[in-house]
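These notes are about the structure you will find just below.
Apart from one protein chain that is not included, each protein chain of the complex appears where it belongs.
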Amino acid sequence: MSVILEVRDVAKYFGGVKALDGVSLTVPERGLVGLIGPNGSGKTTLFNVITGFYVPDRGSVLFKESNDLVRVDGLNPNEVFKKGIVRTFQIPRLFSSLTVLENLLVTPIGQKGESPVRALFRNSWSTQERELAEKAIELLKKFNMLHYVNSRISELSAAHIKMLETIRGLMTPAKLYLLDEPAAGVDYMMAKELFTYVKRLRDEHNLTFFIIEHRLEILMEYVDYVYVLHNGKLLSEGKPQEVISDPKVIEAYIGV
Amino acid sequence: MAFDMKTLALVIVVLIIGLAVGYGIAAVTGGGAVTTVTVTPEKKVYTIGFTLPLSGELSSIGKVWEKVVQLAIEDLNKEVQAYGFNVEFRSVILDDGTTAERALQNVQSFVQQGIKVVIGPAASAQVKAVKSYVDANKIVLISPSSTAPTLAIPNDYIFRTVGSDAGQAKALAALAYQEGARKVIVFYRNDEYGKAFADFFENYFREMGGTVVKLPYQTGLPDYASEVATLASKVQSEGAEAVVLIAFDTDGANILSHAAESDVLSSVRWFISEGPHGAKELLSSAVGQFASRVRLFGTRPLFIANPLYEDFKNRMVQRFGEEPGVFSENLYDAIKLAGWAILRAGTYDGEAIRAALIEVAKTYYGPSGWTIFDSAGDKAQQDYGVWAIVPGGPMGYQFKDVGLYERGSIIFLEEAYS
Amino acid sequence: MIGFDIVGFMISWLTLFGIYAILSLTLNLESGTAGITNFGKVVFYGVGAYVSATLTAYLILMLNGVDVSETPPYDIEGIILLGELGNKSPLLNIGLLVLSLMIAFAVSGSLGYLLTYPILRVGPAFVGFTLLSSGELLRIFLQHYEPVGASKGLMAIPTPFGWIADSRVREAAYLSLVLGLLALTYVVTHKLINSPLGRTLRALRDDEIAALCLGKHVPRIKATILFIGSGFAGMAGVLLAYYLTSVNPNMFVPAVTFNVWAMIILGGFGNLKGSLLGAAIITFVDRVLTFVTPQLGVTVISPDYLRWVIVGLLIVIVLLVNPKGLLPEKPIKTPALDVVLEELRGESR
Partner (left out) sequence: MGGSLIPGIQQAIMNTLQYMLFYLIFSLPLTLSYRTTKVINFAHANFITYGAYVAIFLHGIMGLNIMSVAAILAFLITGAIAVLNNVLVFTPLQKRGSSPAIIMISSMGLWIAYKYLLYMTTDIAHYYTIKNFVSYGRITYSDVPRGSVGGVELSQAFVASLITASLVVVLLYLLLEKTKIGRAMRAVADNPSLAEISGIPKSFVVNLTWFICGGIAGIGGVIWTSFSGAITPEAGDSMILQVFTVGFIGGLVSLLRTGIGAVLIAAIENVGIAILNTYFGVPVSFRPFLTFVTLITTLIVSPPLGAGGGLPYRFLKRGSRR
C-alpha cells in the first residue's frame, strides 16, 4: 500500500513551548490510522500544521497527488482542502444558520454560482446546483439522515452533527480525512456506530482516515495502526495491541 | 420574477401610508392656521420658516437665536399693527442640526406648506446645499450668519444680512498693523470660514506691508493643546510679533486657555476674529489676565455706539436673562426685513417678495445698522467694532467694545488695557 | 394660506428614501449576509459624491473652453460660470451622469476592495472600527485637498435634468432616476443572495474559519462583496451630490453610517425587503418630524436629540427583543429546494 500522507521531522514552537518537536510519520492509502497521546502532547497542533493553520518551524508535510508526494505545508487551509484533505473539529464547526442540505451544498469547490457575475444569471448555475442537490440527497439517504434534510443544525443530535461534518467532505473528491476526536461527547453505542460508518466510508469510497481519539477502548477496535505522541515527540507506534502493551505508552498515560 | 412584484407591492404600500400620514400632517398644520383665523376672522396670517442650528456644531448660538426669533416676531407684529396693518406673523422653527441634508429637508417641508420666506440656515455649507432648491422654487432665503465669499452670487434668491469676511479681514489687518505688528502668524480653523478669512487677511496685510505665516488647525478635536504647542514653536522660529486667531467660540476658548499657559504666546500680541466674541469660557480669570497681558483685541461686525443695538441687547437680557450671541442682531434684522418685504410685496409670492426685500433693505436701519444689499444680495454696509476682554461683570471679566474701524484705520474710543 | 403639497412631499421623501435604501441594501449584503461589520459605509458614499461633483464641475467648465487653472470651479467666478453654463446641453448633462455613475462605482468599489486588506485577518470586532476611522481619514484628506475645494467643498454642480424648465417635472425625473437605480441595486443584491454565492456568504458569516477549511477563498470573497457593496454606495453618493448640487467634507460624518445601520437592524438583518422597509420608516419619520415639531413650539430639549436617543435605543432594543428585526431572514431560494421537494414527494408516495 502506498503512502498518502508523510510528515517529515515537523517541529512547531510557541514561544518557548515545543508543541511539536521533530515528528515523522506516514499514513498509508486506505488506512485507518489512530493518533493518541495525553493532553497537550501536540495531537491537534499536528493536525493544524497539516491543514495549513500553522507553518511548521521545521520539517515538511507531503501529500500524495497523482502518484507522487507534494509538499502541502505552508499552504493556506483552503488550498490544503482543495488537495483533498478534509478536517473535522473537536467541537464541530457547522454553519448554524444553514439547513443540513445547505451545509452539504456549501462544501463543493468550483461551484459556478459562486462567482458574483455568474450568480446573477440563474441558468448558468442551476443545472449544476440540481446535480449537487441530488448528490447531497443520495448521501443523506445512505446515512439515513434524509428526514433532516431541511432542519437546522440546532435540531440535530450530537452524533448526527459529527456525522454531518464527516459526510460534508464527501461532496468533494476528498482523499484524506483528519478526524479530531469524533467520539467525544457521544455515548458509547453512538460512538461505535460512528466508527462503523467511518469503516464503511473507507471501504465504499476508498478514503483514508487519520483519527485523534481519547477513547482508546473504541478506537482500538477499528484502527489498523496507531501513533502515540508525547510532549511533541513520537513515543511509540504499531498495531493497536502492541501499542497498548507498550510500557512507555502505559507509563506516559499513567504519568499524566 | 416574483420578488419584483413584491417590491412593487411594498413600494405601493409605503406610498399609501405616506399619502395617509401626509394628509394627516396637512390637517394638523392647516388646522393650526385655521384656529388663529377663527379668533380674529379678518386678520391675515403670514408664516416665516426658520431653520436654525438648535443642535450640532453651532447649537450654542442656535439656542440664543431661538429666543431672538421670539423677540423679533413679537416686535414685528406690534410694529405692523401700530401701522394699522391687520396682519399677524408667525414663526415655524425647525432644527437642522447644523447639517446640510437636514437643512434641505427643512426648506422642502416649508415649501410644501406654502411658506415662501425662510430664514437660516446658519452655516455656508448648508446654504449651498439648499441654494438650487430655493432658486428653483422661488423661495426668499435670508441667512443671518453665512459669510462664505463663494456664495456672493448675483440675482439669486439667497440674501445675507451679514457683511462678508473680506470687510472684517480688512479691519482686523488694519488693527494688527496699527498696533505695530509687522509679522503675524494666522492661526485659523481649517474650514471654509477660517480659510477664506485667512486668505483675505493675508492679502490686505501684505498690501499694508506686513508678512503673514498661515497655520491651519483641524476642527472638532477634543482639545488643541498640541496645536497650541506647535503655534508657540512657530512663533519662536518665525520670530512673529503677533498671533491672529480665526476661530469659533469653543475652539477659540480652548486655544486661548492653553495659550494663557505658554510663556512664548504670552509675550506676543493677539488679534481675534468675531467668532469667540460672547463665549463665556473666555471670561475665566486665566484668560482674562492673559488678555490684558497680551493686550488682546478682536474685531466684529457692529455699528458701534448704535442705540438700537444697545436697546436690543438690554431687552434680550431683561426678557430672557441672556446676552445676544454672535449674529443675533443680524438675525433680528433679517426677520424685520422679511416681514416688511412681505407687506410691501402685497402678495405672498417669492418673486414679488424678493423685489420688495431689496427695496425695503435700502431704507431700513436696525440693531445691525444699515441693511442695504449689494448686487450679490449680501449686506453692503458693514461697520466693524473692536472688542476687548476687561475686568467687570458677573463673571469677573466681560467683553467690551472699545473701538471702531473707520476709513481704513482703527479709532479707539477708550483705553481697554491700562 | 397654509396648504399642503402632498405630491411635493412624496417626491422629496422618496428621493431621499431611494438614496438611503441603496445604502441600506448594500450594507445588508455586506454586514447582514456576509458578516463584514462595515462601520465605514460613509467612506464609499462620500467618495462617490466627490467623484461625480468633481468630474461634472470640471468637465462642464473645460468643455465650455474655460481654463480651470485660471477659474477653478470652487472659486466664486467658477461657481457663477457653472451656473451659467451648467444647463446648456441636455445630452452633455445626461452623459456626465452616466460617466460619473460608472467612475464612482469603479473608484468606490476599488477602495472597498483595497480596504479589506488591513481588516481581513483581525476578526469582525476590529473591522468595524478600522472602517469607521478610515471615514475620518477621508474627511480630513478632503478638507485639505485643494482641487476638490478643500474645506470649501464644491457647489453649483449642474444636475442631469437641470435643462428641464418646470421644477416639478425636473424633480419627478430625478426621482425616477433614483428609484431606477434602487431597483437595479435590489435586483442585483437579491440575485446575489439567492445563489450559491449567497449561501457561501452566510457560511462565512457563521464561521469564516470553517469556511476557509472547506476551501472557500475567504479573503477574495470578502473583497469582492465589499467591491460590489461599496460600488453601489458610490452610486448613491453620486445621487446625493446631484440632489444637493453641492458637496462638503462635513457631510460625510460617521452619523450617516449609524443611520443606515439603524435602518438594516430595524428592518431585519439579512433580509433585503427589511432594509427597504427600515430605510422607508426612518426617512419618513424624519420628514414627518419636520412638520410635527413646530407644533410643539419652543421646547426645552431639542427634538433632534430625542430622535437620536430613540435611534440608539432602537438598535439596542431590536437586538435584545427581536434580533431578526421586522422581517426575519428568509432561506436561500435555489433550484436545490425543488429537487428536495420532488425527492420528498417521491418518498411519501
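First chain written, first letter: the chains are A, B and C, and each begins at residue 1.
In this text, contacts are C-beta pairs under 8 Å (C-beta built on N, C-alpha and C of every residue); 3 or more make two chains touch, one makes a residue touch a chain.
Note that the coordinates shown come from a computational prediction; the quantities given were computed from them, not determined experimentally.
Of the chains displayed, those contacted by the omitted chain across the entire assembly are A, B, C. Considering the full assembly, C:P323 is the residue among C:P147, C:G180 or C:P323 that touches the omitted chain. Within the set C:Q143, C:T159 or C:T334, the residue that contacts the chain not displayed is C:Q143. Screening B:T47, B:S91, B:S109 or B:T250 for touch with the missing chain picks out B:T250.
Although one chain is not displayed, its contacts with chain A can still be listed: residues 52-56, 70-71, 73-77. Hidden from this view is one chain, which touches chain B at 55, 59-60, 63, 190, 215-218, 220-227, 229-234, 236-237, 249-251, 253-258, 261-262, 264, 279-282, 284, 286-287, 320-322. Take chain C: the residues that touch the chain left off the picture are 31, 35, 37, 39, 117-130, 132-134, 136-137, 140-141, 143-144, 208-209, 212, 218-219, 258, 261, 265, 300-302, 305-306, 308-309, 311-316, 319-320, 323.
Everything that follows uses one rule, which is that only the chains that are shown with their structure count from here on.
Comparing mean CA positions across the assembly, the chain most remote from chain A is B.
Chain B and chain C have CA centres that are 32 Å apart. The centroid of the Cα atoms in chain A and the matching centroid in chain C are 43 Å apart.
For chain C, no residue reaches two or more other chains under the stated contact definition.
Of all residues in chain B, only 3-4, 6-7, 10-11, 14-15, 17-19, 21-23, 25-26, 28-30, 32-33, 44-47, 54-56, 59, 66, 70, 92-95, 97, 99-102, 104-106, 108-109, 111-115, 125, 128-129, 131-132, 136-137, 148-150, 152-154, 190-192, 194-196, 218, 348 touch chain C in the complex they form. Residues 188, 191-192, 195-200, 202-203, 205-207, 209-218, 224-225, 228, 329, 331-332, 334-336, 338-340, 343-344, 347 of chain C are the ones touching chain A in the complex.
Chain contact summary for the complex, chain C toward chain B: residues 1-6, 8-10, 12-14, 16-17, 74-76, 79-80, 83, 140, 143-144, 150-153, 155-156, 159, 167, 170, 179, 183, 186-187, 190, 244-246, 248, 250-251, 273, 276-277, 280, 284, 286-288, 290-295, 298, 302-305.
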